[in-house]
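The complex appears here without one of its protein chains, the remainder shown in place.
Labels run A and B following the written order; every chain starts at residue 1.
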Amino acid sequence: MINTQLAALLTSGSFIIIGLYAAIFLDNIIKKIIGLSFIEEGANLFLITLAYRADGIVPIFLSGMNPQWFAENSAYPLPQALVLTSIVIGASTLAVMLAIAMVLYKKHGSLSTDEILGDKNE
Amino acid sequence: MNDLIPLMVIIPIIAAILLNLFNKNNSTVKILSFVVAIVLPIIPLLANYGTYYFGGHAPLTDYGTFLSLFPNSILNTLHIGITYSYGSMQQILIFFLFIIAFLAILTTIGERKKISGTYMFLMFMGLASVVAMLLSDDIFHLYIFFEIVIIAQVGIVLASNHKEKYETAMKYMILGSIGGPMLLTGIGFLLALVGSVNITDIVHVVKNGLINSYSPIFLLSFGLIFFGWLYSVGLPPFHTIKSDMYSKATPSGSALLQTLSVIIFISIGLAIFRIYNGISYVGTFIIFFSLAAMILSISMALTETDFRRIIGFLAVGELGYLGIGFGIGTKLSLTAALFQGLNEIIITALLFIGFGTTLYLSKTSEINKLGGLIENNPKTGVMVLIGGFALAGVPPLNGFQSKVMLIQSALDKGFPELAIIMILISIVTFMTFIKIFHSIYLKPKPKDLIIEDNKIPKSTTFTMGVLIIMCIVLGLMPSLVVNGFNAFIGGLI
Partner (left out) sequence: MIEYIIMIIGILGAILALAQRDLLKAAILTGISGGCIAVLFQILLAPDVALTQAIVGAAIIPVFIALAIYKTHGVDNND
């Protein structure tokens, strides 16, 4: 029987593989960048999946909870805190890449990676 | 005064934000960046050795009944917040890093009439990130600043006026966006095994045999983190893109870029060495990639005709020496590797800035079109020559001392082949350097070469003078820094 954690791991794996495929094989630069954002999201999903606990609770400590019961039942909060940072970094990297892609389009008049980044031209 | 430790990261970041704010105001940018750059090298000298816990989260010792379930040995070391640890190695490297950054900023101010605040922002941001990487004892912290430093490096390259800078920057960003998530996934696997991202905790768990060093997940995490490391420092297969980055930036920019790479190499390399030391073939792995870096980049340097690209390849090849030191993994070799890293920072900064003056005079970087520049600026020519001697390891300069230590450590460990290869590569490096030097300075001047009557800025000459003095002082008195490195490595192994 497949459970939620395993399915989420598979999802994150497929996001990373789809993204890698796009980043390596697709020619259009915007699609390459979209693929790179998928890799980033897959890695984030992977970290969150690690923190998941089946039938657990959200890791927010409310007053009146028993600390031991909380520690035994909550999801692990550390990876969640890490992913918050990682999401923002991913978005800013994406913005920089899109900006460079726009400049490259102005210069070459094309979005094809072969034409923009190929070694032969000029 | 342990409170000074985080200031080494905070002050550059605040300066960077302020400089970006004052972007349009030329004189404010100049004064602010100059003052901050002068103040920075003083901080590492004043700060005491020790650790700094962010938010006051000291390691857990007594947290009530629940934690008593765990053995004491874990509880005493389990870090729950971000920790900065500051020792002799960090002090020396951060001090020299700040000095080089000061010189790079001084050169930039001297060479340009208009200073862009954004460019200074990127320089300070890159600086703050690598200092944080050196200080932090937290592998996720390394990842965050790894990503920030990619953006800073790309920005430094974009600030030059090379024709193809955008293409190179785009390639570097694409590879970086693959390498970053790989590193993050590797950290995720480690986190799944250990439950902490603190390097000391992970080392504690691995050393006490609480996890199997040869379990597939542990090996997978090694592979992913190693991939991110290879990318960020420019070992093969990423040596071409790294040297491309060097050749596209302005001279002072590439000096800073190489400094950033060396510091990233040392900080992530030390983390890898500490965590994965138990796996028997990790050292061989690192040595293999380092040798490949040395041989591939030297052979590519021989075929190039653009002197910026040649120095770029030489700089990447020099990183291989560091890798060999890490791979051998003895106390002597690690000390030698750290010393070699420091020397590389100084020497390549000297070469990048020194050969950069050629560009200032003639506007071309093709060595076939250049020649006879020794008449126009003999002073710079002699200084560059000294830099080349230091790079190749001619006594009594600093490159000689660290390379002798590396060769000695290879012989001690029983790898005479490695020692021979290192000597050979060193000779070929020297030949390549002499080739550029001859064709730029000594060979008769081609007829169609127009040399502009630009005076070389005083700040540039001053920078090169300071760098040469550092080369000579470290060459004559290596114990100034080697003792510090030795003490740090002794505490590590």
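Basically, a residue touches a chain if its C-beta (ideal position, glycine included) is under 8 Å from a C-beta of that chain, and two chains touch if they have at least 3 such contacts.
A quick note: this is a predicted structure, and the numbers were derived from the prediction, not measured.
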For the chain not depicted, the shown chains it touches: A
Residue ranges of chain A at the interface with the undisplayed chain: 4, 7-8, 10-11, 14-15, 18-19, 21-22, 26-28, 30-31, 33-35, 37-38, 41, 44-45, 48-49, 51-53, 56-59, 74-75, 80, 83-84, 87-88, 90-91, 94-95, 98-99, 101-102, 105, 111-112
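Here, only the chains that are shown with their structure count from here on.
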Separation of chain A from chain B, taking each centre as the mean of its C-alpha atoms, in whole Å: 28
Complex contacts: residues of chain A adjacent to chain B: 16, 20, 23, 29, 32, 36, 39-40, 42-44, 46-47, 50, 67-68, 71, 76, 78-79, 82, 85-86, 89, 92-94, 96-97, 100-101, 103-104, 107, 116-117, 122
Complex contacts: residues of chain B adjacent to chain A: 64-66, 140, 143-144, 147-148, 150-151, 154, 158, 163-164, 166-167, 169-171, 173-174, 176-178, 180-181, 184-185, 188, 191-192, 195-197
